[in-house]
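With one protein chain removed, the remaining protein chains of the complex are shown where they sit.
Moving on, here comes subunit A:
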Amino acid sequence: MKINRYRNKRKYEPILPGPKEWPVVQISRNRKEFVQEVSDSAFERIKGITRNKVALIEELEITLFKEKARIRQNSWKVDPDDDASFWNGVKSRLLDLSQSKNKNSQEADNILKDIIHRYASEIAGNFNTSHYRIARTIATFGFNRLLNAARIKKFGSFWSDQLTMNDKIQINGEVEKLREMAKKGTIVIVPTHSSNLDSILIGWVIYTLGLPPVIYGAGLNLFNISIIAYFMNSLGAYKVDRRKKNIIYLETLKAYSALALKKGCQSLFFPGGTRARSGKIEKELKLGLLGTAIEAQRINYQEKGDKAEKIYVVPVSLNYHFVLEAPSLIHQYLEKQGQERYYVENDEFSSSYKIITFLFKFFTKGSNISVSIGKPMDVLGNNVDDEGNSIDRHNRLIDAKDYFTFQDKITIDKQREEEYTRMLAEKIVDQYSKIARVFSSHLVAFAAFEILRKRNRKLDLFSLLRLPEEDLIISYDELKRVCARLKDKIFERVAEKRMSVADHMHEPIDEIIDHGISNVGMYHSKRPLIRLNSGDVTTMDMNLLYFYRNRLDGYGLEKHV
């Protein structure tokens, strides 16, 4: 595709003057105090859940059991050296406690405090301004170099400045509104998640838009690799250990997120929790961290009343023609769907070598990407006006504080906030499906897959995916007819603001199909769609075709094939 056509050369000034003002700098400067604050808050939360001493001791024992199992079965390089000795200590203290029979009623609390403090110190990020600068410079510089080397196939083009990230990645949607709201309150960015690339991409987007750095949870496994660990730390990541599923850990994590938000740190959650393995746009969100946005907003109102800092939630959709991990993602998805047996989560990022090859492939080969910024919303999912006030559907002002009020007082009601979280998640999912940009590649993949499905109406999904090669050929005329019809239906929905399309979707249908076929999963060794010499179209890998097809799932387009 013609690179220069849809150039987006817009430069954005940083919205906060210098790093001194960044809340993330302030919490990392006072890291020790912050960890203590997190620990205190987590302690209160857990005491609230375990109402008496017996229940608390039980929780401690469960945690101990799980942690010992983790150390035995699944230990990582990044784990601290004293892991085993710490938990042995907990074990003997719990043993003493059970034998001494209530003599020291504080001991259970003390054990809890020690565990929480250990977790909180582990989670806490290590943001450092100069490292942030260096990391950012290296990243931007390196990416541009790679990009130029790959795209302009001329000797010496490695040093050319002809192309920048802006040409490769388009940012569209409510950019100005996002910047405005970032000046007025605390932003929580909630992107869709389909690739390991997402964290890097979104980091770049945040920098490009002139927003202060965000803090985000990054899997502890990424910190196993020292070079990645350096970048992650520099970019404001805190650590999330997916192996630790005990309540004490999860509550400490939530306390960390809620407190950071309260202090005005812009945050990022991938609310889908993990990469969308099916290729579908996320429909079910994880509510744990999302709930901390609502909690932090309520605490702000409790502490500051009408002057409270507001929290804005901004859905972001990341759109690709090509997801490098697609083959393994869809494989895992189908395996899980096919049989409910335990499967080991595949980690493509297990070594420095793999991640570097990944990045290299992406920047040298990847096709264009677009990032759509959704409408900023308050924590209940209401729209906000240009001043950041919540408004209802009739543009009437809403005082968001009223959601937490009963009889003129702000009340704490966990179940109420859980329900609000569920409502917010629905609003986010709704925005995802509206802002996700349809690419030519999604259209052709959907059309081709649905043509094959319709042709074999009696087969279930798994038999369909195993169709023999000779049954996979689609005549160009049929594909064109279906694509044209689907395109019309998509444009109807675009007019109703229920879907969005990339600019290239306005081209004539033959060009869209051409563009789609050459871009869909373009660097997989087995291409999801190829053109035969006869002009007809076929697939080399039904699973991959299904993966890319899924991006258009859930819009009710199937019936128009």
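Heads up, the rule we're going with is that a residue touches a chain if its C-beta (ideal position, glycine included) is under 8 Å from a C-beta of that chain, and two chains touch if they have at least 3 such contacts; residues count from 1.
The working rule: contacts and distances are computed from a predicted model.
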- Note on the structure: In UniProt, out of "Gfo/Idh/MocA family oxidoreductase", "Glycerol-3-phosphate dehydrogenase [NAD(P)+]", "ABC transporter" or "Long-chain acyl-CoA synthetase", the chain dropped from the view is recorded as "Glycerol-3-phosphate dehydrogenase [NAD(P)+]"
- Query: Hey, which of A:E21, A:E176, A:D413 or A:E511 is the one touching the hidden chain?
  - Reply: A:D413
- Note on the structure: Across A:I15, A:I134 or A:M423, the one contacting the chain not displayed is A:M423
- Full-complex contact with the absent chain, from A:K11, A:R51, A:K77 or A:R396: A:R396
- Just the residue numbers, please: which parts of subunit A touch the chain that's not shown? 380, 382, 392, 394, 396, 398-400, 402-403, 405-407, 413, 415-416, 419-420, 423
